[in-house]
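One chain of protein is taken out of this complex; the other chains stay put.
As written, the chains take the letters A, B and C, and residue 1 is the first residue of each chain.
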């Protein structure tokens, strides 16, 4: 467990272009989620979905440190990971609406978007359910010597699942190129994590020999810097690592979780969104560093909005799969 | 993680009587296992069994620190725990032979001996399978306020099972009176534990906030001292703890595991049994301290041998259950 | 107006309310009963089924856990052995996959393995049922698995009345009981008397009397069977609806008697079709009523595919009134 002070800033040299791409990606996720919520409110989306708003810097900071052919596994709150790894919003919205044009032909929905083209092994609706898969992808990468790594995204709630410790043990024994990215947004559904998590989180991976760091999950540059070090290390064959990203979800556990005051205060929510917003934090810094001005942001925002509107329209207009497709894809 | 130097010797005042009882208990276990092996070799015992020889100080040191109404859970290698908690050899042998007079009416066999009268919640043939049960017994004890504690015995192989970390987390969150007693005999079946265990063992429970200590598992007084401190602490309401007992099994993983040289050297086995035998270690110390002489040991040994011989004869002569009993006890 | 007077004495409760009431009554009656699970306290579960219980019984008896299904189920087993009577909450029945070792290798076998000395009085409450647009990992009906395991009892209530009476029985039972609640039924209303009652296990209920065909249906499929029965009535076929209520113990007698009477049987269940509970029920009837059957016992389970998210696909996987109607009509030779 190293502290921030000890670490070299490996992304000091982050180019302006990359910084603006990260800005755009975070903003895209934000917009995507706003639309998802809107689709729910307009009763156009079947079921419920879990929004990633507030946590954008985690997915973007980490995925920016990856190669296109690197793998990720994702969670029930997976839109951000998916977009950050390069998925297209139109096919994602189509999937959210259960349409044939979706990434999973409508069969997966929000909680199961997967995309081999971007190395996305899939979102997973079992908390902790992708820990094995991610470790297995790293196992393959090592055996096949293809230089890939895998990032396993999961919420701090998944710290409750024993399988996580089982696979961290094996990842360390076998020096597998996998990074366990814990998104601590402080809530397991409607329960504060302090009620479900004993001891010190970073000590857990450390006990299995994994290097473990915590990072400000609202600061995309910090996330990216930490992730880059672990990615480099893993790619060099030094094995797994654990990155604890402290963050916050702005909205409910899912789109239907509106009255939240029985488990968290409105002020807390307001404090995070007004003081710790990842998009603003990067935006302010870019302006301060004179790397961008507000006109640039406005242009990006307008472009993203147009793209998202078009994507939503595409998805709404897209046809449902035909009923006979229910029996397809059961077996390869 | 405190070190030995920091600890007060809480059992300095161990009386001679108690020391001799521990000697007798360890010797009983040794004799029991010799007979079990013999029953196997004579083809009188159905199936296989896992012998505890070499590890006697762990069960005896810990169980001597318990009240009769405290609970234990045990493993596939459970005879030692069972005897140390006060079970009768005759009914144990009867169980090993599948006889009606056995603790489980012959239904459980060696791997499932259970005995409510001595607080034995049962041996368990699923590695790590009793971690939940033990923690649940502590949960009851706390809710019912009956002052009991529970010891969960398990081999270091069970460190591979995620459920152990799940329950340690809850035990610590809820301050449950449970002690996780890890018997590190260095082998998971035929594989050295270093091939299956990353990081530092004591750091694992420590990561969940549990006090964790390691102890020389061949020194019954040391085991007893450490266990007593944890038992006192748990009974006082301070919560769970983890005791790592370093030990060795003299024989094969089970009675049929005769040719072991492909996974461990004969010299290693000899070194442990000649230099680190728990019965000799206590015996030598007692003599050195002038608390006993060899005549006393001989008397104890003769008594134990007679008891074990009688117990074996009882079991051999005992009848099998009648076939209709197969359908009994499925439901309470 | 005696008719309305009778109606007012029988309360209407939702399925969810009936379950909450059963648990609350048993917790009042017996201090050993406690609830263990994720978000069961203040949140009252995501389905709000347990709302209010923590306020009445406190955090000591309504216990929020980490997301550790194997672990907290194991704790439930140990607690049950040592003096408590835990009701363990498995939020989505799909997560039973995570607790099979604790349920099957531990809870179900401990009484037997110990020669009858230890008991495991606990209830596993699990949801089931599709069409909630929750996709393949949050929609399964896996009751066939525990039904296969000796040492477990398995309950599938279909009405608020049954839910309450059977759950009270489950909590009082000295064995591990797996209790399945179709989450799509939580808002279903039905009469539930305010007086105390329990319903014994192993007693099927004839939900509708009929003469031409027997529809054996479980859980929410009883509603589907009612819909089909109405359609059948319109073409002059009188359908009897039999709800076994408990998969184990199974009331073979009532099933076979009904089949003997009507001579035709369709078995409907929302579990996956293949190797599902319809197979056992159909076999029992096919054997027991062999000489009285006019046609083969027909089985209708969920389409044998992982449950898809897309609404038109998902709807197609669940047994429907039309499907049951068509199968029944064909069996009755009116196709």
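As a working rule, a residue touches a chain if its C-beta (ideal position, glycine included) is under 8 Å from a C-beta of that chain, and two chains touch if they have at least 3 such contacts.
A quick note: this is a predicted structure, and the numbers were derived from the prediction, not measured.
In the complete assembly, the contact with the undisplayed chain comes from B:158, out of B:138, B:158 or B:227. Here the missing chain is touched by one residue of B:127, B:226 or B:312, and it is B:127. Contact with the chain that does not appear here is found for just one residue of C:137, C:158, C:218 or C:262, C:137.
Only one of C:184, C:247 or C:332 touches the absent chain when the whole complex is considered: C:247. Among B:99, B:204 or B:251, only B:99 touches the chain left out of the display. Chain B residues in contact with the hidden partner, per the touch definition given at the top, are 46-48, 98-99, 104-112, 124-129, 157-162, 188-191, 195-197, 262-263, 320-323, 325-327, 330.
Where chain A meets the chain that is not shown, the touching residues are 71, 73, 102-108, 112, 114-116, 121-122, 124, 126, 129, 131-141, 143-144, 146, 150, 162-163, 166-167, 169-170, 173, 328-332. Residue-level contact of chain C with the missing chain is found at 94-98, 100-101, 103-105, 108-109, 112-113, 135-137, 144-145, 147-151, 247-248, 250, 271-272, 274-280, 282-283, 286-288, 290, 293, 295-299, 304-306, 308.
The criterion applied here is as follows: only the chains that are shown with their structure count from here on.
Of all the chains, the one whose CA centre sits at the greatest distance from that of chain A is B.
A straight line joining the Cα centres of chain A and chain B is 46 Å long.
Distance between chain centres (mean CA atoms), chain A to chain C: 37 Å. For chain B, the set of residues that touch two or more other chains comprises 162-163, 166, 169-170, 173.
Of all residues in chain C, those that touch two or more other chains are 65-66, 68, 70-71.
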